[in-house]
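For this view, one protein chain was removed and the others were kept in their places.
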Amino acid sequence: MKIRKSALFVAAAVILCLVLVMTIAGCTPEDKNVLKIGMVGPLTGGTAEYGIKALRGIEIAVEEANASGELGEITLKVISEDTEGDWSKAANAFTKLIDVDKVDVIVGAVLSSETEAGAPIVKDSKMPTISPTSTAEDLTKDNPYLFRNCLTDKVQVELLVDYAVEELGLGKFAILYVNNDYGVSLKDSFEAKAKKMAEVVAVESFEDKTVAFQDRLDKIKRKDPDCIFIGGYYEEAAKIAQQAKERDLDVQILGADGLTNEALIEIGEEAVEGTYATSGFFPDEPTPEVQNFVTVYKEKHDEIPDMFAAQAYDAARIVIETIKNQGVTLEDIENGTASALIREGIAATKDFPGISGKTSLDEEGEAIKNAFILKVEGGKFILAKSPVDN
Amino acid sequence: MIGPYYLQLLILIGINTIMATSLNLILGYTGQLSIGHAAFMSLGAYGSALVTLHFGFPFLPSLLCGALLAALFGVIIGLPTLRLKGDYLAIATLGLGEIVRIVFLNLEITGGAVGLRGIPKKTTLLWVVLAVLFTVFILNRIIRSRIGRAFIAIREDETAADSMGINSTYYKTLCFGVGAFFAGLGGGLLAHYMRYLHPNSFGFMRSIEHLCMVVLGGLGNMWGAFIGATILTVTPELLRTVADLRLLIYGAVLVLMMRVRPQGLLGQPLRNGIPLLGRFFQQARPKL
Partner (left out) sequence: MLIQQLINGLILGSTYALIALGYTMVYGIIELINFAHGEIYMCGAFVGLILVTVAKVPFIPAFLLAMAAGALLGITVEYLAYRPLRQSSRLAALISAIGASIFLSNLALLIMGAKPYTFPSPIESKVYKNSFFVISRVEIIVLVSSVLLMIALTFFVQKTKIGKAMRATAQDRDTASLMGININRIITITFAIGSALGAAAGVMVGVYFRTVTPTMGLMPGLKGFVAAVIGGIGNIPGAMFGGIALGIAEVMGAAYISSQYRDAVAFALLIIVLLFKPAGLLGTNAQEKV
């Protein structure tokens, strides 16, 4: 077929322009004293909330470090790349940070699917990466460059089940979980432990962003449970609590760290009173580090930080501590050996005093942490059980 | 040598070109409003990945298996929806695309909500280039043959084509099967490049992206599909700095393009100076 020659010309010109722009855009002048921390996460789209909060946590840590001068001549810079919550775009983000922005370490990604997509990339490029929030099982296995400092589902769930059976005297569990990697992982762990210690009478699932739970709750009601474990986030949990009460399913509500956000109480009001949930972070913890973080975050962003921000802050702090401990110098940044040193340091993290709890990393890069158990009482979260020391 | 980031971009351009040209066959040449194309991609992706992981097939046979699985579904989907025209077909393909996504999200073998990890990396730029050339070559041959002419006839006026003895049922099914085959090929290449799969990337938005690539370049225009794929793969990367405005711009551009240049950047192909896309893309309703 004959295409108009002019059209072909136009097309070729367009492509050429694009290529030129790309190459020019890639040429940024190298800052000599700067150690670049890359961040990968959803900054736009339906899951933007989580990425934005994580970024805020990292930025606060970096600002503090730069202001205090604890890293001597080195200045930290955060370069963030958006994934829109899509793992295939996350792969692009990771590659761009490594290849074009030439970062020295990455804090990310946020969603488990994003980190999964990035895992082989960071392994091949030998880029130390620590995820503050990706909880998928075995994520860091066989990957010496991937770490995470978030509370694992298994740990918090086992703690919760123990508490529920022993302290709260519950015995007939119903599980309602969100059908994504977070919810599925929680459900699996909870079901396994609950079956060992007591009885699981009902298991139902729901899709992300569901608003109507009535029919699932009616199904659960038939099985006569004495509590419902919600394997999901606060938005849906609040509604589940409300609709359960309406449906005459007035039973104890249990949850994991996804519930521990002020918005749970905002949306749920009286319906969520008495809810117990595990958390890696308790904003009312009276230690100076926690209070300092909460104050700074509140001033900047007009809301109380949640675990996304807190764990991201800790991840950045782990990186900062590593830079100090490993004695990373400006020469290291220049000749690119900083990354290897940082990797060593992160891997050796032991008893790091994070605001989201004492954290150690094991040989697989998994976090060893303990959880709080919080309770909603009088319209706010209070401490029900402190983490047990290792 | 090209840096890994640009290499990745080129590979993605290649894969998207395969997606756009295969959709072009269904949409541009045969006039079937299919907006569930990403489902074929995911079938090919998961199909080839699972074959690699569970049976240890080498690369090419894996790709082939994925593509054949997609083609099979193309035929399965094509047959019953054949009676549907225009908007109804669009909705049906949309629905089917969502069903595929939801099923994959819940099946254990595909990894469900956690996704499928550990796929070995086998796709290289060379493979992608070869695949693109293969796709374009085969599709071009088909279009220039009797089959291609039948497709165009169906697109222009299905009833007339039927009365001329062209078995529209057969040809429509064929176009879905072939289009799905190549979409599956693209999916398989993606799977062995990303090394991880999750169903949420193969939903409605991805199908819309493919649709826009075809329309942007120009329906029924092979080069157009390539241009469209390139522009829509590269531009989001370029616009990273204004990431939160990106989708906004995307939507506005779609609306504006349809107003200003609905035939796409490259317009309609001509043969001997006569536009090849007759009634289909011109007027919807003849004036009184």
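Note that the chains take the letters A and B in the order they are written out, and that residue 1 is the start of every chain.
Here, a contact is a pair of C-beta atoms (placed from the backbone, for glycine too) under 8 Å apart; a residue touches a chain by one contact, two chains touch by 3 or more.
Treat the numbers as computed from the prediction; the structure is a model and nothing was measured.
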Could you tell which one of A:L35, A:A48 or A:A61 touches the chain left off the display?
A:A48
Options B:L7, B:A90, B:L125 or B:I142, residue touching the unrepresented chain
B:A90
Can you work out which residue in A:K196, A:K209, A:K350 or A:K380 touches the chain that's missing from view?
A:K209
Chain not shown, touching residues in subunit A:
44-49, 52, 179, 204-207, 209, 211-212, 214-216, 218-219, 222, 235, 238-239, 242, 246-248, 263, 266-267
Even though one chain is hidden, which residues of subunit B still touch it in the full complex?
27, 33, 80-81, 83-88, 90-92, 94-96, 98-99, 102-103, 106, 159, 204, 208, 211-212, 215, 219, 244-245, 247-248, 250-255, 257-259, 262, 280-285, 287-288
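Methods note: only the chains that are shown with their structure count from here on.
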Where subunit A and subunit B are represented by their mean Cα positions, the distance between them in whole Å
34
Subunit A partner, complex, touching residues on subunit B are 3-6, 8-9, 12, 105-106, 112-115, 117, 121, 190, 194-196, 198, 200-201, 221, 223, 227, 230-231, 234-238, 240, 243-244, 246-247, 265-267, 269-272, 276
Given the complex with subunit B, which residues does subunit A contribute to the contact?
1-4, 7-8, 10-11, 14-15, 18, 21-22, 25-26, 43-45, 81-82, 84, 86-89, 91-92, 95-96, 98-100, 112-113, 116-117, 119-120, 125, 136-137, 179-181, 183-185
